[in-house]
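Worksheet for the structure shown next.
Here the complex is missing a single protein chain, while all its other protein chains stay put.
Chain IDs A and B follow the sequence of writing; residue 1 opens each chain.
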Amino acid sequence: MAKIKINNMPLNVPDGITILEAAKENNFNIPTLCYYPDLDIKSDCRVCVVEVKGHKGLSTSCSTPIYDGMEIKINSPRAQNARKAIVEMMLANHDANCTACVRNMNCELQRLAESLGIHENRFDTVLQEKAIEQSNPSIVRNANRCIKCGRCVDVCKTVQGMSVLETAGRSHDAQVSPAYGKELKDVFCTYCGQCSAVCPVGAIMEKDHTHNVWDALDNGDKHVIVQVAPAIRVSLGEELNLPLGSIVTGKMVAALKMLGFDRVFDTNFTADLTIIEEGHELIGRLKERGKLPLITSCCPGWINYCEQEFPDLIDHLSSCKSPQQMFGSLAKTYYAQREGINPDDIYVVSVMPCTAKKFEAERPEMRVNGKDPDVDAVLTTRELAKMIKQMGIDFDNLREQKFDKPDEVTSGAAAIFGATGGVMEAALRSVKEILEERPLEKLDFDTVRGTDGIREAEVEISGQTHHVAVAHTLANARTLAQKVREGGTPYSFIEIMACPGGCVGGGGQPYGTTSERSRERIYSIYQVDRLTKIRKSHDNAAVMNLYSNYLGDPSGEKAHELLHTHYVNRRKK
Amino acid sequence: MMREHKLITARIGKINPESIDDYLKHDGYTMLEKALSMRRIEIHDHFEASRLRGRGGAGFPVAVKLMALAKESRTPKYVVCNADEGEPGNFKDRYLMENNPHQIIEGMLIAAYATVATEGYIYIRGEYANAMRIMQKALDDARERGFLGKNILNKRFSFDIEIRSGAGSYVCGEEFALLESIEGKAGRTRVKPPFPTSVGLFGQPTLINNVETLATFPSIIDMGGKAYAEIGTETSTGTKLISLSGNIKHKGVFEVPFGMSMRDIIEKLGGGVPGGHKIKMIQLGGACGPIIPEYMLDMVIDFERFEEFESKTGAGAIIVIDDRFDVFDILRRISAFFEHESCGKCTPCREGNLHMLKTVEKFVNYNATDKDLNALESLARVMHQTSLCGLGQTAPTAVISTLHYFRFAYLNRIEESNIEEAV
Partner (left out) sequence: MELKRILEKYPKRQDCLIDVLLDVQNTKSTRHLTEVELARVSEHLGLPESHVFSVVSFYSFFSMTPRGKHILQVCRDVPCYLNDTFNVHETLESMLGIKTGDTTEDGLFTLEYSSCLGCCDQAPVMRVNDTVYGNLTPDKLRAIISECRSDDDA
């Protein structure tokens, strides 16, 4: 322990921690901007400077370790003035038309300026207008708002191992940009959206679909239905000021109904369907000695990655559509038929923790009628929260409601899709029980749970040992895919999710998502699983009814037509 | 004390820099031999006794760095020679490389032996094509004669050196930016701590010293640390290379003992200002150094005196500016330099240098106000106090010093601006 003083208060703090950590531990919040838990300490915004006795200049609290006898002044006039001047410099080179920004009232720079009491800027504006990039389906980049904190570059490089975004140029011309200043659609970007989740301002954001959805809701001719992904119910609350890890399924359904959706469905239903299809695909490949390992395909970030970087592994990918797209194609066929609605009048919205899902929805393969997208609009968790706020809904006081019938029946296996390892576990619950033709003794496959980047496990099915592996983040996906490419891996089944923690840490999740927060969400997701009556996808009677009433056999002709897809080599040269 | 004290430049003019035989004839590499016959701790004692401080600008005690590296057990360890001399007004490292390359190599070898380092790099700025060619030949010759490579002088000591070229970036003279550049990256500095002696090049323990510093090592082995410390002043031992430029008769590099006054250097060694003009001011150390008025020229060259300017820099440039020049024209060029050379990583340097340039231009163009003066003053302080590396910390030095010594010029210009506006 070291004895230090912060603002003259004597404190004992553990050795080796930084000033920022020591302050936080003692309830002093030093303002920061480039600092982000999980990412490297960059110390380049210089907002967190404090005065340390004996140091000539000011010291950044994020990077300076404490030592015994250190005396720190967080708010000395010198430190306050410096912090203010630094933020003023940022504002002088920032499109500060706040009311026109998606981050208005939810912007770290704006909050800083407010807390520092910046009402006028001593520096003249030096902003040079740059074009806004919005030519891809998922991500919008507005360089006029970028403050060069480097978080997006860091997450893209070190967490995802992609290095799509880099800092180019120098001095005042330094810009965050893909190679050659190209647009994201022209480089190797998977649209995972992690950059948009860590951006402190409105410089990188998801493509806004809220306007399209408001328009559809307002259009009396449209039958607007919505599906909600498994990971939303454990994260949405955070954007609406509820405690971390709150499970808000019922309130969320109520809010969606208040927004005016004609029907509110659960993507967990098609997650169960995915398990049935993917499970049969795996059983088929195991029995017929097909291409193994089978690799999951529900994560569109991973699919984009595989198609571009590992096109030789396309045969390993499950041909199943993702739960989002299974829902979309069934909505415009089975559901339209059942409800007697013209498919052209059905508008399908999905709420996803993900920006790549916006790209997935626009893929030409995802159109059962050959022309219109099956899913018309994709909202991120953040966008849904925004709509709820725009509508003025008092979310916390809502009475819980249930998903619409008959698809309200879903399994715990579907719920855990939102966590890394969840699809694997859901599939194992079904595949093992179907193949062994006797009830599982134990439902929880603990060995595939957890948050290690790559996890391997052995599963015994009918006396035979099967090797499986789970990876999350694209950096880990690369490592695992490389092994598969080289051949000789023992795996029969692999689950890959592009985002850290799986969908709970998705690029469309609430701002401020960290591995620590993701772990809380994962905990809640397994809570949902435990509290669900049905725990296995093939026990979901509603799904099995769908087969007998409409689809026929799992993996059958109709199922293939509606629920499966194909992939293409999209390597860019 | 009005003459040069030729210690590390003693051989210059007497040897052909491209001939290793010439260097050997003038006792070249004998100090390496002497060092290799000593116990490492003895070498460290000499460096400690010499009280030698780094000659690149920061003035860090050399013995402390050497000992820190020697104590590191992780291998490999590197010795890096910083030859990225980009500070306007400085050319002494080029002078050494072009005229006495082997002495630098010998210095690196002594450093490597003392710290048990095995690999060396010389990072030379890309503009120095000629120096690079001469250093490369010297390295090749030294390797051929067995001064580089395995079992040097038949001792259990192996060390080799590679040259890395810069590509036009001043900030790469900053030690971490330099390491990044050697690693094949943009020259954006790293967070300190850790310092290079523990986590440096390729993440390994690394000693980085300036050309002049390393070229001094053979002299310290030769004379012994104690004798070396007798040259110069109490706080600044030894000799310093001064790059003299600007409005001066004899431009060039002069080796003087610490403690010599600037007036003596300018008048006695430099021959004063040509063309019947008078000295108005000088810039000390280079673009990152203070601008001081003529009446302060009796100040002596000394680390402690330099530090009074909140400028760490003592790379040893003196730029003489005569009475024909306007202080704001000079400041504009200095600000433009830093605005161009900032790496862009940290906010105060990236944004601040642009604001500084724009504000100085207002003074140049006679449209400055009191508000500009206040903004400039606080901007300069904030950049100095909060920038991540030496570039941003010292970029405002010229402004800070002129705000102090030439304040009347700022006030006059504001008044003149008001008149212009009224007209």
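Note that a residue touches a chain if its C-beta (ideal position, glycine included) is under 8 Å from a C-beta of that chain, and two chains touch if they have at least 3 such contacts.
Since the structure is predicted, the reported quantities are computational estimates derived from the model, not experimental observations.
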Omitted-chain contact residue, chosen from B:K185, B:K226 or B:K371: B:K185
Residue in contact with the excluded chain [from B:I161, B:I221, B:I334 or B:V399]: B:I334
Among B:I20, B:V253, B:L284 or B:I301, the residue in touch with the chain that has been omitted: B:V253
Contact partner of the left-out chain, one of B:I208, B:L269, B:L284 or B:I319: B:I319
Chain not shown: contacting residue from B:T9, B:T115 or B:Q283: B:Q283
Touching residues (missing chain, whole complex) on chain B: 85-91, 93-94, 125-130, 164-170, 181-188, 202, 243-247, 251-253, 283, 287, 317, 319-322, 325, 329-330, 333-334, 336-337, 340-341, 343
Where the unshown chain meets chain A, residue by residue: 162-170, 177-180, 187
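As a working rule, only the chains that are shown with their structure count from here on.
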Computed distance of Cα centres, chain B from chain A, in Å: 49
Chain A to chain B touching residues, read off their complex: 41-47, 49, 56-58, 63, 65, 78, 81-82, 85-86, 89-90, 92-93, 122-124, 126, 147-148, 150, 167, 169-174
Residues of chain B touching chain A in the complex: 169, 186, 188, 191-193, 310, 339-348, 350-355, 358, 371, 374-375, 378-379, 381-382, 384-388, 393
